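Only one protein chain is missing; all other protein chains are in place.
In this document, chain identifiers A, B and C correspond to the written order of the chains, with residue numbering beginning at 1 in each.
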């Protein structure tokens, strides 16, 4: 999902950077110092998820988990994912440096959207309903991410259209896997530590 | 009871990148009915040895013969893992399902059992350990002693022929510890038990081996070395 | 030696959301020179009690008087934490700096010492525990026993007046355990020691209290309850 340096047009880079700055600013504002460890942990989990490969037929996919991170963090997903992507870029050469803004928006914006779209759903009293919303969140965030990646490519040149389409098709298995995995993770966290998904607060708010 | 060893190890060596040699040409065997205590200082390499036995780490040199066959690749170790139950040093590492029943049924499911069979087996195993009624409890919220018993159930539900126990009595209070000892004494499986608790081992082990300076040395406890001791009390 | 308690607790209660009451109107005090063993089954609430003493959790009701002053808000507990050294159940939670020296110097730096003073203090503390030469080692790569000694050094470097030790002998081999006992015996501080290891406590504690059904009950060990025992062996 990471885009490398040099591929995108300058205006796309600039818009991505601006959106990331805005998102991170909101995220930092909503996150107090006592929340830091929790956000840091999720940032680390995103980092590690990219090393978890699941087989799909003869090939394999790695997890992204931005849906799960969004569900747990809301706007704080922006700083969390920026930090993880920054570390990946600097120490592992994943993605690039100047595209960091675009990459962050592509992965963190869907996370925040999922937080608002599926947040109610996963706190439903029925585990089945919650799991379904978890799956929607997991798969949905990948759908939105791929669409955003495709958009960033297309806006940078007509010639990228085919690559953008292929990116989308290639990620369909990822969407399915992420859906199931996120649903299971949501089910487990609901049972074991519901406060972690802000489920209690949401129930109270209703 | 055959006298062919269940697990046999010849000239096993292992080194960690920055740590150097942890195991140096170790020989070892485990026979039917034995309960071998594996002792040694912190960091001697006890956990590492058990990991090697089931192929979670791969030896740099040496042979592992388990259940009559040499094992050297991932594929052959999968069969070993199905037949040797491994209890980890920290029960938290081993419990990952939300409820006790799901966790205990995980192993049988991996062995290809159907969902119904696996659940039945899980319930039977829990009952036989005196843990009936825990099925729907949330694993994460159990006490240390309960977690230990559940991980034991999870391992026994796979109906293993051998048990590998890594410091099972750690952080247990005296009641939980005694319950564990009593349970282990009734089990028919051959075992390797890592522990720093001399009294715990005295109540269970039929012989003792010690890891020191990367070498494995036999140590006599009770009447015999390398033979099934006479006090061996299982039914 | 004054007979005013260093730490005193009156009517302390605590409950966890799904777990219910863990501590029910507990009274307790720790005097100069005492080494109190705190025992109880797994999940009895021993760790919780220590956390309450230094304000890491906030009691639902009850009083905590530490070093002569009542403590009830974050601010007043900061002073308690500076004067009471807390050794956590799992050393991995406590070693958060990359190297040993940085970790041991972390506390003194937070207490406002200059960098030179802090480093000097860290080195002296390590030396006094027989851990000189470990300064540049990477904390993650130490053995269990070594980690335990380093966390003890980290706590002692803050020159605390009281030590709170949560299962310090867990998973230690017999040498490391004896080294720990010997070290603790030479320390002048009053201590509360949580442990399931009866022999370990027998060598250290001057009296014992037990948590059971959310209540704290005194238990006699040796000659006296609530008074400094005669066998108290520090210099």
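The rule we apply is simple: contacts are C-beta pairs under 8 Å (C-beta built on N, C-alpha and C of every residue); 3 or more make two chains touch, one makes a residue touch a chain.
Going forward, contacts and distances are computed from a predicted model.
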(request) Could you tell me which of "2-oxoglutarate oxidoreductase, alpha subunit", "Cobalt ECF transporter T component CbiQ", "Dihydroxyacetone kinase DhaK subunit" or "MoaD/ThiS family protein" is the UniProt name of the chain missing from the displayed complex? (result) "Cobalt ECF transporter T component CbiQ"
(request) For the chain that's been dropped from view, list the shown partners it touches. (result) A, B, C
(message) Touch as defined at the start, partner being the missing chain; which of B:6, B:54 or B:101 qualifies?
(response) B:54
(request) For the chain that's not shown, point to the residue among B:155, B:180, B:193 or B:214 touching it. (result) B:155
(request) Pick out the residues on chain B that sit against the missing chain. (result) 51, 54, 56, 78, 81-82, 86, 88, 90, 92-98, 106-107, 109-111, 140, 154-155, 158
(request) Over the whole complex, note the residues of chain A touching the chain we left out. (result) 2-7, 10, 13, 24, 28, 31, 33-34, 36-45, 47-57, 60, 62-63, 65, 68, 72, 79-80, 82-84, 86-98, 153, 157-163, 166-167, 177, 180-189, 192-193, 196
(request) Since one chain isn't shown, list which residues of chain C touch it in the complete complex. (result) 51, 54, 56, 78, 81-82, 85-86, 88, 90, 92-94, 96, 98, 102, 105-107, 109-111, 115, 138, 140, 154-155, 158
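Going forward, only the chains that are shown with their structure count from here on.
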(request) With chains as vertices and touches as edges, which is it: line, ring, star, complete or other? (result) line
(message) Using Cα averages as centroids, what's the distance between chain B and chain C in whole Å?
(response) 33
(request) Measure off the straight-line distance from the CA centroid of chain A to the CA centroid of chain B, and report it in whole Å. (result) 40
(message) Multi-chain contacts only, two chains or more: what residues does chain A have there?
(response) none
(message) Can you list every residue of chain C that touches 2 or more other chains, as numbers and ranges?
(response) none
(request) Write out the stretch or stretches of chain B touching chain C in their complex. (result) 18-19, 40-44, 89, 141, 143-146, 167, 170-177, 196, 198
(request) State the interface residues of chain B toward chain A in the complex, per the touch definition above. (result) 97-99, 138-141
(request) Please give the residue numbers of chain A that touch chain B in the complex, ascending. (result) 187-188, 191-193
